[in-house]
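All protein chains of the complex are present and in place, except for one that has been dropped.
Right after this comes chain A.
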Amino acid sequence: RVYPALRPMTTGIGSSTPNPVLKKRDDFEDVLEERRNSSDLRYALRCYTPALYKGLVPCKASMLKSIVLQSDSLQYVVGQSREAVQEEAALLLEEMAHRLQLGTIRFFAFTLSKAFKALFRGVCVNEEGIQRLQQAIQEHPVVLLPSHRSYMDFLMMSYILYTYDLALPVIAAGMDFISMKFVGEMLRMSGAFFIRRSFGGDKLYWAVFSEYVKTMLRNGYAPIEFFLEGTRSRTGKSLTPKTGLLNIVMEPFFKGEVFDVNLVPVSISYERILEESLYARELLGVPKPKESTSGLLKARRILSEDYGSMHVYFGHPVSIRSLAQGHISRSQHNLLPRHIPQKPTADTQAFVNDTAFRLVRLQEENMVLKPWVLLATLLLQNPDGMDLSTLTEQADWLRRLALAFGAFLDWPDHEPCSKVISSSLALHKNLVCVSGGRVRLVVEELPGAESATEEAGFNRAVSVLSCASYRNQILHLFVRPALIAVAMQTANCSRKDEVFNCFNFLRNVFSNEFILCPGAAVQDFEEACYLLGKCGAVQELQQDLVMSQSGQTTLAFLCSVLDPFLQGYQVVFHTNTQKYRYVHTFTRFNVSTCVMILITAYTIKSRQTSPHSVQPLCAVFEVFSLLILSLTKSTKRSNKVPEKRTGKESDSVLWSTLKAVCVKTLVLI
């Protein structure tokens, strides 16, 4: 072994099979099919008798609250004889707690049936996964971990569980919904419980919240559902996971209060995302519309559009017990009463973090990719449009490559390639158009074009970004081989350890960009090498890793997949060290954000002067808009807690300059 220092953590999921392509996946069943053929009302009123957890402690939603308030851990935080605090805790719990009621679920079952039938051609669910889930629910407390791409996700989850007669989950939802009149309460009654977005130092809030979740888990009250990514991903890429809630649901196991907990990753993929253009606008700095009932009503026009089909894949339950085997010593809790809160040890924190990454990867692996994802990838690499015939040809090539890499591709086998492509293009006609045998991105032309160049640039950015959000769905598949492809290019030598060093460097650089499990560099490297070898792009020799003769196309493609990200980052680091030293006072992420925006302008200019350093336009847009997004966020935050930030004024000055620069940049394009 050339790189023995980096021992991969082997925890059993994902890593057990050396060949990720051989993953066997279940078949899908369309749940809407039956809805289209029988009465929705009867469906909503049917007998619902789910199988329950064998160790269930029967209790009502209202009883939960008193159990929590009287729990030792809460009493410990409240302290003795402090009624005011006790009362505050009760209020917090009141604000937080769900009031799951079957009646509301039935109401949703009815209305959502109508809505889903209007929106989707089909909602496909793997029934084997449902069966596994049913088994898991009976054996141990279950935590459902769906991917988060749309508001639709959690409604869909409860809808499916109701449909299959499974125990209805309680769902951790953001406080944003509570402000919606009526709807917020409806969500509460369908099992949502609400958490504040940030409660950093508030010990009481944390105590109430974590005890509430743990009580439900320990008693087996219901499956607990939350989103590892913390928020909806606006880019189609999985977000790096948040570990707060995962920590909470794992603690009862660490402390021996439950025998095991089953974590069930659920991958929800949309052929067309409802919030498509909304996300793109948000990325470009248009603030997120506030969740409101009137907004919801206004949005009903989406009902008239076609959003294709969606796929919900219930992954294999992951046992925390097997994961923790050999990594966590539960006896570390032996010497302190278990209700006294303890900061997780570094080991525990690392384990939870690692698990979170692995679970997100499991979500990624079972995301269904539509043909359109491949088309978007190709179109973005050719921003000036492509001939339909070239597109068809290349799409077919890409399809085979993706399949070789183990993609979960929903490509109709029996149809000719061209037909698949044309129907894909048709579904996404708001993003692409075909004219004269050429496929290009749609840009809304505005009347009076002369004066509205800025507006046009913005619109173009929206469609590129929307397109990119589909392209991004395939990145998890290519990112590791692409890192090798780039590493091979930069290593200047074919020695395997050299390539690995480059690979590892790049992997660290992108550790916040893609889901790359911490500490799994060797494993990732080997897996990617295997894939590249399998598709004939590289040859693995004793000491070397060399490109094979036919590998040129594949490696070039892989490089170009990573290129936008690479260039964006490069420029940031470059400028960061050269020009803007003063930005040290900002947090790390903000440094890159600010600088990147300036850099974007810079790169675009240079592109115009030297046509050889061509980089896909979309990448610039994307990096760019992500930055604006995070900058908007950071300024928002800094307004809220000004005392925490230093150099606040220079911050806002910088912000306004940057804003000006980016508007200019948009105009440039």
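Note that a residue touches a chain if its C-beta (ideal position, glycine included) is under 8 Å from a C-beta of that chain, and two chains touch if they have at least 3 such contacts; residues count from 1.
In this section, contacts and distances are computed from a predicted model.
Trainee: Select, from "Carboxypeptidase O", "Alkylglycerone-phosphate synthase", "Large ribosomal subunit protein eL14" or "Elongation factor 1-gamma 2", the UniProt-recorded name of the complex's unshown chain.
Mentor: So the chain that does not appear here would be "Alkylglycerone-phosphate synthase", according to UniProt.
Trainee: Write down which of A:G200, A:P337 or A:G436 is the residue touching the left-out chain.
Mentor: Touching the chain that is not displayed is residue A:P337.
Trainee: Could you tell me which of A:E29, A:E95, A:E127 or A:E257 touches the chain that is not displayed?
Mentor: Missing-chain contact among the listed residues: A:E257.
Trainee: Go through chain A and note every residue touching the omitted chain.
Mentor: On the chain A side, contact with the omitted chain comes from 55, 256-257, 259, 329-331, 333-334, 337-338.
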